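All protein chains of the complex are present and in place, except for one that has been dropped.
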Amino acid sequence: MNSNSKTGRSRKYLNPYLGGVLLGLVLLAANFVSGRGLGASGAIKSVVATTIEVVDRDAFNTMPFMAEYAEMHSGSPMRSWLVFQMLGVIAGGFLSGILSGRLRLQVEHSPKITSRRRLVFALAGGILFGFGSQLGRGCTSGSALSGMAVLSLGGFVTMMAIFGTAFALAYFFRRNWI
Amino acid sequence: MGPLAPNEIISENTNYLIAFFIGIGFGWVLESSGFSSSRKLAGIFYGYDAVVLKVFFTAAVTAMLGLLFMSLFGWIDLDLVYVNPTYLTSAIVGGIIMGAGFIMGGFCPGTSFCGAAIGKIDAMVFIAGLFIGVYGFAFTYGWLEKLYLARYMGEPKISEKLGLSDGLFGLLLILAAIGMFIVAEWAEKKFPREEY
Partner (left out) sequence: MKPLKLLALIIIPLGIIIAAIPADRVNHSRLSPDELLQEAGTGTQFISPDVVADMLVQKDPSLRLIDVRTPEEFDAYSMPGAVNIPLSNLLADEYTDILNQDAYVNVFYSNGSVYANQAWMITRQLGYVNNFVLEGGLNYWFGNILSPEAPSQTSPNEEFAKYDFRKSAAAALGGGSVVPAESVTPAVKAVKPPVTARAKKKPSGGC
C-alpha cells in the first residue's frame, strides 16, 4: 500500500488521495478568501528584500529587482500574504509532526550515502531552487499547483519543466536516493 | 460573492490573518501526507513512491473543480482570481533549474519548511540554500533582466490556448490524472522500497 509508516511509534501518513483532496480544499479556500493561490518562494523573497533594505538602503533602492518588488508592496516587504502563510505552514507542519510523533532532529538520507553528502546536495539543490524560483516566478506550490488550479498556462509550463527536468536528471542522482 | 479580499468583503488585515490559518492547513496537510520527507518526495522519480504525483494532481483537480463549480453557482468571480502570468522563456528556464534543484535537494520551498518544522536538518540546509539562491538572483538580476521579461504572453489560460472551454479542459485533465495514477500505482508495486 502506499501509506508508509515508521516503526509503531508514529502514526501512518494520510492516504495520498485524501491528502490531495484536503490540499485542494485548502487551495480552494485560499482562492475564495484571498483571490490567490498558495505559494512559498515569495516569502523567501520578502525576507531577502527586507534584509537587503535593512542592511543597505541604497543598494535596495537601486537594485532593479528589489525596486520592482518595493513597488508592489507598500510598507514593509514583510507585510505580505505569503509571509503570513509560510508562518502558518511552519506551525501546521510542526503541529502535525507533534501529533503524529514524527518530530525528530535528524538528517534524512538514504542508508547508502553519508549525512554529509546529503547535506551538500540539499544545499546545492536549495541554491538552484531558490534561483530558479525567482526566474520562474514561482515554485511548485505557487506556480505549478496554484497555477494549474486556475488553468494558467505559465503555471502549467513551469510544472512540466520542473518535473520533466527532475525525471531527466534522476538517473544521475540515483545514488542519493535508491 | 467571492473572492472575499479583492471584493473588500474582508479587510487586508483579516486577509493576512486568514493567510496564517490557511498556511496552517497547508503545512498540516503537507506534513501528514509525508511531504516533510525528502525520500518520499524524490520517490516519484524512481517509481517507488508516487505520493507527490497523487497529492499534487488530486489537489490541482480538486481546487480546479471547486473553482469552476463555485463560479457556476455564482459564489466566486473568477475574473478577480489571480492567474499566474506567462513569461514563456523564464517559465521554462526557471523550471529547468528548479527541476535540477528538486532532484538534488529532494525538496521544494513549501515542503522544506514542513521538513524543517519537524526537525529535518537537510530541510533546514535546503532553506539556507534557497536564501542563497534568491540573493544570487537579486544581485545578478541585471544580466538576467532580458531573460526574465522575455516572451510575455499576458495571463492566458491553458483552455484558451487550446481552444477548449474551461470545463472541457478540466475533464481532460481529470482523465489524464487518473491515467497517471494508475500507472503510478503499477510502478509502486514494481519498485518497492523499504519503509522510511
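Residue numbering begins at 1 within each chain, and the chains themselves are lettered A and B in the order written.
In this section, a contact is a pair of C-beta atoms (placed from the backbone, for glycine too) under 8 Å apart; a residue touches a chain by one contact, two chains touch by 3 or more.
Predicted model, so just to flag it, every value in this text is computed and none were measured.
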Of A:40, A:89 or A:148, the residue in touch with the unshown chain: A:40
For subunit A, which residues touch the unseen chain? 15, 17-18, 21, 34-37, 39-42, 72, 81-82, 133, 137-139, 141-143, 146
Kindly note down the residues of subunit B that lie in touch with the hidden chain. 3, 5-6, 58, 61-62, 65, 68-69, 71-72, 74, 77-85, 109, 155, 165-168, 170-171, 173-175, 178, 181-182, 185
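The criterion applied here is as follows: only the chains that are shown with their structure count from here on.
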Please compute the C-alpha centroid of subunit A, do the same for subunit B, then give the distance between them in whole Å. 8
Using the touch definition from the top, list the residues of subunit A that touch subunit B in their complex. 2, 4-6, 13-14, 16-17, 19-41, 43-45, 47-49, 52, 63-66, 79, 81-82, 84-97, 100, 102-110, 118-119, 121-170, 173-174, 176-178
